[in-house]
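Shown here: the complex without one of its protein chains, the others still in place.
And then subunit A:
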Amino acid sequence: MDEIIYMNLESSPSFLLFIFFGTIIVITALSVIFQKNPVVSAVSLVFTFFALAGIYGIMGALFIATMQVLVYAGAIMVLIVFVLMLLSQRTETLSRYREYPIRLVLLSVFVFGFFFLLYSALTTGVPHSDQMGKGYALTEYSYPIQGTGTVNVKGNVATVGASTYLDYILPFEMISILLLVAVLGAVILAKKRLTEVEQTKDTVL
């Protein structure tokens, strides 16, 4: 088994992309917890999420990569940055880059190269997914359903969707109830009580 591993370390594009994205993940995750300004930590966390989406793309989990970008780098980061904007009174340090054009150019080159490599990771993940197991075979897979025969799915996204709605339908419905309760709880926690509005109008925020 070891010789197979050492053989595959050479000249494999997905392995080189894994090294790149792993390095990005470690550096930006360390930057999240060691930066003094919370806004810089949030931006570093966005890069961590995008690099994780790249690793999911290398491994062929395209649905998870898409959900990583949509849910984590989109929704949750918008929530965190919005709360930081509500709470933090510090000045934004990112506007300093306008005074240093070389630093701005280097940052832009890094960002564009990063997203180019993310794109190439998402495209090389598909032809390298050569495992012929459940959900990853290039041929169709049939889910047996009692009474109505079988349903045929093909590809990663369709397989994850079929597994969600056929094997895990009860946890899916419970997740929907949990999200409803969480949103209601967040609204109740974050709203001001009506009797306190007159007392705290001039002191809070």
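In this section, contacts are C-beta pairs under 8 Å (C-beta built on N, C-alpha and C of every residue); 3 or more make two chains touch, one makes a residue touch a chain; residues count from 1.
Note that contacts and distances are computed from a predicted model.
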item	value
Protein that the absent chain corresponds to, by UniProt name, given "Sugar ABC transporter permease", "Disulfide reductase", "Gluconate 2-dehydrogenase subunit 3 family protein" or "NADH-quinone oxidoreductase subunit K"	"NADH-quinone oxidoreductase subunit K"
Residues in subunit A touching the chain absent from view	1, 4-5, 8, 12-15, 18, 22, 25-26, 29-30, 32-33, 38, 41-42, 45, 48-49, 52, 55-56, 58-61, 63-64, 67-68, 71-72, 75-76, 79-80, 83-84, 86-87, 125, 128-136, 156, 159-160, 163-164, 167-168, 171-172, 175, 178-179, 182-183, 185-187, 189-190, 192, 200, 204-205
